[in-house]
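With one protein chain withheld, the remaining protein chains of the complex are depicted in position.
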Amino acid sequence: MARVAIYGASGYTGLELLKLLARHPHAQVTALLTRQDEAPHLSEIHPQLTGSFDLRLENLSVDQVAERADVAFTCLPHAASAEVCADLLSRGVKVVDLSADYRLGDAGTYQQWYGHEHPDAARLGKTPYGLPELFREQIIGADLIANPGCYPTSAILALTPLLRAGLIEREGIVVDSKSGVSGAGRTPKLLTHYPECNESFSAYGVGTHRHMPEIDRVLSMASDQSKASHKAIEVLFTPHLVPMDRGILSTIYATPKGDATPASVMAALKEAYANEPFVSAVEAPPATKHVAHTNRCHVYGTVVRGKVLLVSVIDNLIKGASGAAVQNFNLMCGFDETTALR
Amino acid sequence: MARVAIYGASGYTGLELLKLLARHPHAQVTALLTRQDEAPHLSEIHPQLTGSFDLRLENLSVDQVAERADVAFTCLPHAASAEVCADLLSRGVKVVDLSADYRLGDAGTYQQWYGHEHPDAARLGKTPYGLPELFREQIIGADLIANPGCYPTSAILALTPLLRAGLIEREGIVVDSKSGVSGAGRTPKLLTHYPECNESFSAYGVGTHRHMPEIDRVLSMASDQSKASHKAIEVLFTPHLVPMDRGILSTIYATPKGDATPASVMAALKEAYANEPFVSAVEAPPATKHVAHTNRCHVYGTVVRGKVLLVSVIDNLIKGASGAAVQNFNLMCGFDETTALR
Amino acid sequence: MARVAIYGASGYTGLELLKLLARHPHAQVTALLTRQDEAPHLSEIHPQLTGSFDLRLENLSVDQVAERADVAFTCLPHAASAEVCADLLSRGVKVVDLSADYRLGDAGTYQQWYGHEHPDAARLGKTPYGLPELFREQIIGADLIANPGCYPTSAILALTPLLRAGLIEREGIVVDSKSGVSGAGRTPKLLTHYPECNESFSAYGVGTHRHMPEIDRVLSMASDQSKASHKAIEVLFTPHLVPMDRGILSTIYATPKGDATPASVMAALKEAYANEPFVSAVEAPPATKHVAHTNRCHVYGTVVRGKVLLVSVIDNLIKGASGAAVQNFNLMCGFDETTALR
Partner (left out) sequence: MARVAIYGASGYTGLELLKLLARHPHAQVTALLTRQDEAPHLSEIHPQLTGSFDLRLENLSVDQVAERADVAFTCLPHAASAEVCADLLSRGVKVVDLSADYRLGDAGTYQQWYGHEHPDAARLGKTPYGLPELFREQIIGADLIANPGCYPTSAILALTPLLRAGLIEREGIVVDSKSGVSGAGRTPKLLTHYPECNESFSAYGVGTHRHMPEIDRVLSMASDQSKASHKAIEVLFTPHLVPMDRGILSTIYATPKGDATPASVMAALKEAYANEPFVSAVEAPPATKHVAHTNRCHVYGTVVRGKVLLVSVIDNLIKGASGAAVQNFNLMCGFDETTALR
């Protein structure tokens, strides 16, 4: 049994994490952290959890958390998260960090995209990236995991098998992604006010979204196992907002290479994921609803008019956040990887 | 040609009003008021109006407004609105007040439901209620109109013909109403944050919604033309939030009286609205989509298991707000009542 | 371990049932029935189940099913369902019937509302109604269960405690219900074509919906444990269609009796469900999203303007159909009632 603390339980990733942990036979949630002094009952924050947990949010010190918990999940804003992670790790608490803080490889890139200095830069580049399908060996038994971003998960799972199989060029990749609104978090804003984004579809963060360097780095790393010194991958990533709660679909365009045909593209995807419990290569373009409320990813590929075209779908809150976090937690703690995720 | 000023143009009723006025051959929008000092262009606030108006919001004094405008529409919060209305009226500017400030009949009821003293109490009870189907004669040529609430419009248009025809009792009326989210305004709040209210349906304001006394008062007034001293009507009103942008449907239950049959109920509705351009009695229960983006109201009635059951639908932003406001404006100014509203 | 067959697996209740059974440690799905001769793989019918079951739909005889399965779930249209149920029971297969066939008490009422003779009338009135919160003792170990309708579940769970506590009158109950679109099934129709029902809200089946006599019967039965010969309950039930996938909210109006106050109403609800794993009395009007994707029901009650007002919410496909079916299955087979439902 692992005792679990959660920082940032009041948001959507916190909610999904708690729903999954409620079903986990080897996890016991012992602390829900808040920086406020009121201590609301969890069911006031998330009426969905009425009857599932009899817990209040608490304003505890890191020392108090370390006494109560073996593992912590941090669902905090970037920078704030790394500070807490460093403190927890120094007290022997394992951490799955759902923020972006440990996903990039170096302090310079972090500063460039996040606009401030990294509070725990020494761990950058050394923390496993929590995509078990690509980095399982590094995750098993680790103390700290950088839980992947939602868009990157959808892009990386689709592209890596084709890069590894030499079926697409490393240059000129376009990732056109579409996400449900829960990806924008739980803080009310005009952009995500219901009558603004309902019945509407828009692009946002054109050329500036922070998941772009994350995709670059992980694709470069995952596709280049020989660590040969060729140029890092740079994708053009465009996120869009879909009027639905959850789900990401990425449509990806890449330049074919070698023997890229519809059949060889599908074969590469199938082979890569033949033994993966949560990723399937599917024969027709998938819909986000096929994987909503699951930890699964469906990927599809073909060749059209001189381009390799890939489509991948995930639930942004589960495989794109809290489900992946539980999958990583299982690997870190030695539980069956699929526990609570089927 | 009437020169028009709008207070509170940045919200949804402001937007709909501007869309309607853009088509109005006898209205010229000359001032859009704001209390901030930046003067954003209207198309920054409402990209929907790109190309329709070349206007900026301005922070003008009431004197300045009085120089530029013959009529003002006030889409301000209650209390703030009445203060502005009084100032405008004293300078000879006609006003359609879209706030709730002049809808109730007396200062005591206002204070009870709105929680503060009325800033212009002398006009309470004397200002025409802007439902032309019931009070057209009072509206024509008036200087100030209390533009009706959205829920009250849907309830009053359905119930009044039956009360007048003596087909329902005045006691025990239940109004179960359902509204799209735009009715909650444009200020972001958790309740109307997309992932909270999308794919969800809820009741709110149970027993406490301020449209309840408005329905009481107007029904009492409209149904009792002899002003006999019998007891005022008190309805039980329950609003609900529907995951859609716009539209109100009210399902209404009343105790039959006299010769109430499905046929006589429909006949009373048809007769009442036979010559109305915007209200139709329809033969089957209507959907909100039948009247979305229009100034129309559809009403349906029958008798089921010992109750008269009525269903009415409107677009909450048009017949329930800005369309009614233009209808009132037309009557105040002597234009054809349907101008810009077909 | 119970071996399970499913009739009608291609609809939405079939899908939800399979999702739940995929997590059930004591159920093994051994047959999915179809009347067509193609034998599509389950993941073609429901891409959501890719990787969960490696099964094809099959056109099997009842004898073949009886060899493979201990329990069958029937998600068939009425009449068709009762025919299959009778055949299965005669071969020793236990049945949870998700159709309406065994929910009413007598053949005459059935004929009146369903328009044809009942194919297995002898079992009417003797089959337990599968609402464990009210009829648990009859369900345990039974061979056939009439799984409740979705709307009736929401109404009956809210009303029964108040009828039993003598806090509301049996006459004049109004049940104003709102359901997500999945309640209308998976067969494409104009009414449920996306651009027709999206962004719209409507009443339907006014005075004619078949769940009305079901609510009447079960409320009469559940509230009148002394079987005194007083008049049966007749509710006025109005269903509405909400533009969302799933969820039912019922707003219920009843005439207070005895000591009905907001406090006593809530107390009666709390007491009734204090030990129930899936029903909670909640302190504020609930939203359907609070129980979406769960087997839970939240109920709320108060008194407003001379009426007892109740609000209850369920997921129509889970507590209103497939979750209740699994709950009944657990009780019939002697498993823990909450297995696969937490």
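Order of writing sets the chain letters: A, B and C. Residues in each chain are counted from 1.
One rule holds in what follows: contacts are C-beta pairs under 8 Å (C-beta built on N, C-alpha and C of every residue); 3 or more make two chains touch, one makes a residue touch a chain.
Because the structure is predicted, anything quoted here is derived from the model rather than measured.
> Can you work out which residue in A:44, A:83, A:143 or A:176 touches the chain that's missing from view?
Of the listed residues, the one touching the omitted chain is A:176.
> Identify the residue among A:184, A:221, A:244 or A:341 that touches the chain left out of the display.
With A:184, A:221, A:244 or A:341 as choices, the missing chain is touched by A:244.
> So one chain is hidden, and I want to know which residue out of B:78, B:298 or B:319 touches that hidden chain in the complete assembly.
Here the residue in touch with the unshown chain is B:298.
> Since one chain isn't shown, list which residues of chain A touch it in the complete complex.
Touch set of chain A with respect to the missing chain: 172, 174, 176, 178, 180, 196-204, 206-207, 234-236, 238, 240, 242-247, 249, 251, 253, 285-289, 292, 302, 304-307, 309, 311.
> Which chain C residues would touch the chain omitted from the figure, given the whole complex?
12, 180-182, 186-190, 192-199, 243-246
> Counting contacts across the full complex, list the positions on chain B that touch the omitted chain.
Those residues of chain B that touch the unshown chain are 22-23, 47-48, 50-52, 199, 277, 280, 282, 286-287, 289-294, 296, 298, 342.
In this text, only the chains that are shown with their structure count from here on.
> Give me the two chains with the most inter-chain contact pairs.
Max contact pairs: B-C.
> If I average the CA coordinates per chain, which chain comes out farthest from chain A?
B
> Go ahead and note the Å separation of the Cα centroids belonging to chain A and chain B.
46
> Just curious, how far off is chain C from chain A if you go by their C-alpha centres, in Å?
Centres of chain A and chain C (C-alpha means) sit 37 Å apart.
> Could you give the separation in Å between the centres of chain B and chain C, each centre being the mean of its C-alpha atoms?
40
> Listing for chain A: what residues touch at least two other chains?
Chain A, residues with two or more chain partners: 199.
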